[in-house]
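Every protein chain except one is present and positioned as in the full complex.
Lettered A and B in written order, each chain numbered from 1.
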Amino acid sequence: MAAPHSAPDPADSIQRSLRVLGWLLVLLSPAYAWAVITAPIDRVQGVMQKILYVHPPLAYGAYLGFVVTAVAGGLFLWRQQAVHDQLAIAGAEVGTLFCTLMLITGPIWARGAWGPGNWWVWDPRLTLTLLLWFVYLAYLLLRSFTEGDERAARLASIYGILGVALIPLNYWIIDLAGGRAQHPENIEQGSLGAGMGMPFLVGNLTLFFAFAYLLVLRWRVGLLQNALAEAEAEADRGPQRAA
Amino acid sequence: MTPVRLRGEGVAKRFGRVTALRGIDFEIEPGEAVAILGANGAGKSTLLRIFAGLSRPSEGRFEAIREVGLAEREGGANGSADLARPDLRGAVGYVGHATLLYGELTARENLAFAARLQGADASPARLDGLLAELGLQDFSSRRTGTFSRGMAQRLAIARAIVHEPSVLLLDEPFTGLDAGSAERLSSQLSGLRARGRTLIVVTHDPQRGVELADRALVLDRGLLVAHVARQARPGAEDVPFAAEALQALLARFAQSVGSTGSVGVDSADAGGSGA
Partner (left out) sequence: MNAAWALLWKDLVTEWRSRDRLVAMVVFSFLVVVVFQFAWPPMEAGEMTRFAPGVLWVTYLFAAVIGLGRTFALELENDAMTALALAPGTRGWLFLGKAGATWVLITAVQAMTAFVFALFFRVDLMTGVVGFATLVAVANVGICSIGTLLSAMSVRSRFREVLLPVLLIPTLIPILTSAVVGTTATLAGEGLPFAALQPLIVIDGVYLILSFLLFDFVLDE
């Protein structure tokens, strides 16, 4: 009979955190929606400016997602426990989601802020996010294209660590190649006028917890799938004569 | 060539769906000759790779202990730093299914490269000596891409021992060899063993296993199910260490469905499975 082998079963703590996060989101979401709707409309940029309450908060998910992936990958390389690898996958998938949303809302805001024709701007932050998106994509493709579950986990962990070094490196480089930020006004540093602070704060909180919730949820799904696969493999192996 | 003892407790290798090894206990003394038998997919090659320092077990303790008066811990349990593995790799020689040779290089160049890779003496005199030992002295300047399977196999062995390892690991070395080459290989291996090396051979052919080894570990789907030795223990009912008996044993496991009756196999002393 196979003895349980992985690290102490995190199932209970995961269930509990899911419940807590879930309730938090249930409470925060209507507050968020209300705050955004009732926020004052910017004189200059109009309703579009309200993307301020969505786009920057998404950054938590996009960037933290990768950090989680890298750290979980590092743990996997050290301890070889599948549970860490599942966390890495969760980080990558949820992170990609948030990153994609950033890349969609970014241009919408740019268009709103600078008028027609400005769907894309070489703003340092947006450029970095685009690069991050490609790194995410590479990570996911690496996983699908590598044969062998364990090898995929190992190589993905390596790439995750590489990627996380890539981000600050590119930030620095993009900053240096400063000529790219053609626009005098950086999107991210638009000053928060009166009445904008609250929705901004609520937005940050909500999307941060949304990220946490989705991350833990995806992690749980991954762990369950793993457990199922193991049980099936065990059954397939058939009765075995042990000493 | 300092003797190395290999010891494992609950050694397992698994990830998700795939379980190659499930809790194996073993102890291999320096100078022993052990055969690892089992059907395909039993985990034999995986175990050998762990011995070679190519893989880390996902659970359990695996130790390679160098015996130089004081036992120095070389290996480590799952999770501890792999400092030891780099040294373990220097103490073992590995001959796998593939020859590990570069077709564009000559025999001597291949051997020189292997020597330098392993940090061993790569002087032409020594290399030529080694080639002569394996009957390849006439081909030392020929590109290995032109070698026959038997010649390549011999060079692969030369490669594996160029750094004087105390443990020699072979994974199905007799595959693809004709009877003559197989005989030659068998005697070569016995010769190598005679010099005090530990020999561990993975094979699915019990005949060869019995020829080369004193005992055998029998694996089935990742578990150590039988531990058969030439030396029968008093009172225990052992499977005779003979090819036919082993063949029957393997066949029984290949059929796989629940044989609950005792086969009279001496599995008690190795601690059998880890489950």
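Note that in this section contacts are C-beta pairs under 8 Å (C-beta built on N, C-alpha and C of every residue); 3 or more make two chains touch, one makes a residue touch a chain.
Nothing here was measured: the structure is a model prediction, and the numbers come from that model.
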| item | value |
| --- | --- |
| Option touching the unshown chain, where A:161, A:198 or A:217 are the choices | A:161 |
| Residue touching the undisplayed chain, where the options are B:62, B:94 or B:241 | B:94 |
| Residues belonging to chain A that touch the chain removed from view | 77, 131, 134-135, 137-138, 141-142, 145-147, 151, 154-155, 157-159, 161-162, 165-166, 169-170, 172-173, 176-177 |
| Touching residues (missing chain, whole complex) on chain B | 49, 52-56, 82, 86-90, 92, 94, 96-105, 109, 113-114, 116-119, 159 |
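Here is the rule we use: only the chains that are shown with their structure count from here on.
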| item | value |
| --- | --- |
| Whole-Å separation of chain centres (CA-atom averages), chain A against chain B | 46 |
| Residues of chain B defined as touching chain A within the complex | 12, 14-19, 22-23, 56, 58-59, 78-79, 220-221, 223-225, 253, 256-260, 267-268, 271-275 |
| Touching residues on chain A, where the partner in the complex is chain B | 1-3, 5, 78-82, 149-150, 153, 226, 229-230, 232-233, 237-243 |
